[in-house]
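Removed: one protein chain of the complex. Kept in place: all other protein chains.
Labels for the chains are A and B, by order of writing; each one numbers its residues from 1.
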Amino acid sequence: MKDFVRFLKTHRPAQFGLALIALVMAAAVFAGVISPFGPMEAVPNAFFLKPSTTHWLGTDSQGRDLFSRLLHGARYTLLVALAATTLSLLTGSLVGALAGYFGRWVDMLLMRCVDFMMSFPSFLLACVAVAILGKSLENLIWAVGIAGAPSFARQVRAEVLRLRSLEFVEAAHSLGYSHWRILGRHILPNCLSPVIVLGTLGMGGSILSVAGLAFLGLGGDPFVPEWGLMLKLGWDQSTHGAFQVGIAGACILVTVLGFNLFGDGLRDWLDPRSRTR
Amino acid sequence: MNRPIWAVTLVVATFALAACGGGKEIEKVEAQDVLKILRSDKFEILDPQASSSGGDVAIVSQMYEGLVRAPAIEGGPITVPKWEPSLATDWKIEDSARVYTFTLRQGVKFHDGAELDADAVKRSFERLLVKDHPAAPTKRPYAGDLADISKMDVVDARTIRFTLRDSNPRFLANVSLHAAFIISPRAIDEMTREKDAAKRQAWLIKNTAGTGPYRIAKADDYRGSESVTLTAFDDYWGGKPRIGLLSFTTMTDHKSRREQIVAGAAGFTDTLLPSDWDDLGKNKDVTLFTWDAINIMYLAMNCDQTKNFPTKDKRVRDAIAMAIDRAPFVERYYGAAKPAHVLIPYTMPFGFPRDYKPKTDTLSREDALAKAKALVKEAGADGSVMKLILPEVPRPYLLYPRELADLIRQQLEPIGLKIELEPRKMAEIGEMIPKGDYPLMLLGWMGDNGEPDNFWRPLLDGDKDENGNWKPGDNNLARFFHPEVHARIEAAGREADISKRDRMYKELEMWAHDEFRPIVPLLTAKKSYCWSAKLKGVRVDTGDQFYLDKAYYEK
Partner (left out) sequence: MLTYIVRRILATIPMLVGITLVSFLLLHALPGDPTAVLLGQRATEQNKQELRRQLGLDQPLHAQYGQYVGGTLRGDFGESHRTNQPVLTELKQKIPATIELALAAMFLATIVGVSLGVLAAIKPRSVFDFACLSMALVGVSMPVFWLGFMAQKVLAGELKWLPFSGRLDFGTWARFQSDTGFYTLDALFVYQRADLFADVMLHLALPAIVLSTVPTALIARITRATMLETLKQDFIRTARAKGATPAAVVLRHGLRNALIPILTAVATQFGYLLGGAVLTETIFAWPGLGRYVIESIDALDARPLQASVLVVATAFVLVNLLTDLSYAFIDPRLRKREAA
């Protein structure tokens, strides 16, 4: 922890990134408190109002307060991206760890599958997955989560391969510990740093993918205040929606930027090989 | 040689080659000789007998013509259906609307050079109607509308007589449909050579065989489902159109269409969102044309007694009808819609009971809600959960499907009904209807031919299945069938006297909703075209179609 603070103190971009993330998180957590209106609360006959003192950013096509929706949108957007990234992280790490640790045919089989998945551009893979599963936000999570898993698998496998030959693992082997114990207690905790880096950067990627899919109309219920869906909703409203598109897109950009800045910083700190750069 | 010099030489040589000509000839079209048209939908089937989507029909209507055509919209409601001469200059209706004799226009040429005569008309109709016709396309979705032709006689080269199975005063309306456009006999010969129906249908994408003002001049003018170029037909009987080329491009989103038309990057577009109409109306660079179209958006309630939905109880259906307040629906259209209380839209020339409202719609809001609540309780449906099926993408009469469905959900909540929205693709909805596994569905209907029959028959009538039992038709969302309603639809459809028919439809309307309440009509939406202010002479007919044969640019 002390290390982390020291790292933060010296790393400007990471500070900035963390600040952006904190801002968005604060918006997400306190959305209910800060926002003057409910995210679904429609003011009758008040469509596309211009920004004013009551509606700070105006209203949307339904007469709902844009500012409130953006705040609640932070919540949905972060949760969806977090769920997708966690899914990628868990499945990817599991596959990578098994492949790296057991080697031979397990490795062969699993990595073939990973390679196979990587033979489809991941965004396209997600599109097709949503086509099959059906259009909804939950399915977007599955699609983006699965499409993002292979990169975690590769990273974790490489890490496990490196660790497996190290002395302390050999020692654990000679003590007769079970595979699962060695994997769980000795190897995986040591893979944590690259996974955290990849996960942080993956958050940015997930937000972009989800927003992209929502933009393509694959996001299901368009009224959920998720930023990608809000952008799409504005897009479909022609002239009057332009402001909504602009502002929702800016929110996405800022959040992704935050995760990328912070992720890059973490990488500099946690990954000794890249630190020299 | 040094590498950079070599590369520069190559580039220079390329441009020198390009500059000195000698390539394939291509002529740059002057801006006043072309109209760039944006469409919200695609161009997929350009065979008039097989087309059904809006984009296809828009293109087909520039290239083909029927015996009669719908009149232009000239403001104000049309009270009597009238049909204008097109390929037929005159017609006679005999034997209480059972025999129709058309006199054909003289000197009409098809794009392929063939002459229009009675035999050509007959052969074109045969391709539409004869089962397993050797030149038929894969599907003929409107063939049913003309299936009552029992005999076609070529009286002489310029006269053709149709004999119908039964008297049908709606026949002229059906003959004006795009499916009855006349296709050249030479093209039919050509297509007969092709064994595969899909390839026959596709043949008309690369060739045209109509008599209309525009044609496909080269096979490559169809550039896939998003871009088609039509060329003026020199020998058009009405005179060669003044605008030489029509360049159709698909542009699905409203935003892009609006921006391009305002920026002058395109000259004509269909459907723009009503929320943009205000600004466009004030814009001096464009002409916004809006009209009261013949369509209805409604909430269908499943009446199937074999299914266990709460809506099978008429009390629940009445309650739903009472609880619906149309004002917020109309609001969402920015004034581009009018509330509807009966099946037939107010835009229909006849059969619309102007000052009538069903009993459920005449109560005050408070009374209606209280009564609806009581009815739901009485029927034991209090707290029941129902699915509402709606289309995923907007339809011309349902521009905001998700928004309007949500309004229904909000309005039915206070009377104790919980609604779950379920957006589906149109293709899936098409599958669901015959199965009837849904309590509520939000959709609508666009008139094909300006006839009340065209609403009653598909939406609230049915036909016999193979066992001789009556069942609701495939577009009957409410799964409603009643023998007496059926009998009255049949009778009105056969009646030749227009004022009698008008009364019959009105009476049916004033009886059926109170008696059965299968649907809640919600609204009739206006439609729009928008074009460059310089473009004059556009004709829009009561079938919502635009024509450019007399269009020109003002200097």
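Here is the rule we go by: a residue touches a chain if its C-beta (ideal position, glycine included) is under 8 Å from a C-beta of that chain, and two chains touch if they have at least 3 such contacts.
Remember, predicted model here, so these are calculated numbers, not experimental data.
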Option touching the unshown chain, where B:T208, B:S247 or B:N449 are the choices: B:S247
Chain not shown: contacting residue from B:S96, B:T192, B:T290 or B:N475: B:N475
Full-complex contact with the absent chain, from B:Q260, B:S384 or B:Q545: B:Q260
Per the touch definition above, residue among A:P39, A:G199 or A:G249 touching the missing chain: A:G249
Among B:R165, B:K425 or B:K500, the residue in touch with the chain that has been omitted: B:K425
Residues of chain B (touch criterion as defined above) contacting the omitted chain: 14-15, 17-24, 26-29, 31, 34-36, 42, 44-45, 52, 138-139, 141, 198-199, 201-202, 205, 218, 220, 223-227, 229, 231, 245, 247, 249-251, 256, 259-260, 263, 265, 393, 425-431, 434, 474-475
Residues from chain A at the interface with the omitted partner, ascending: 13, 112, 115-116, 119-124, 127-128, 130-132, 134, 204, 208, 211-212, 215-218, 231, 235, 242, 245-246, 249-250, 252-253, 256-257, 259-261, 264, 277
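By our rule, only the chains that are shown with their structure count from here on.
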Between chain B and chain A, distance of the C-alpha-averaged centres to the nearest whole Å: 44
Chain B partner contacts - residues on chain A that touch it in the complex: 44-45, 47-48, 61-62, 135, 220-223, 235-242
Sites on chain B touched by chain A in the complex: 253-255, 258, 272-273, 275-276, 279, 328, 331, 334, 392, 400, 402-403, 406, 421, 423
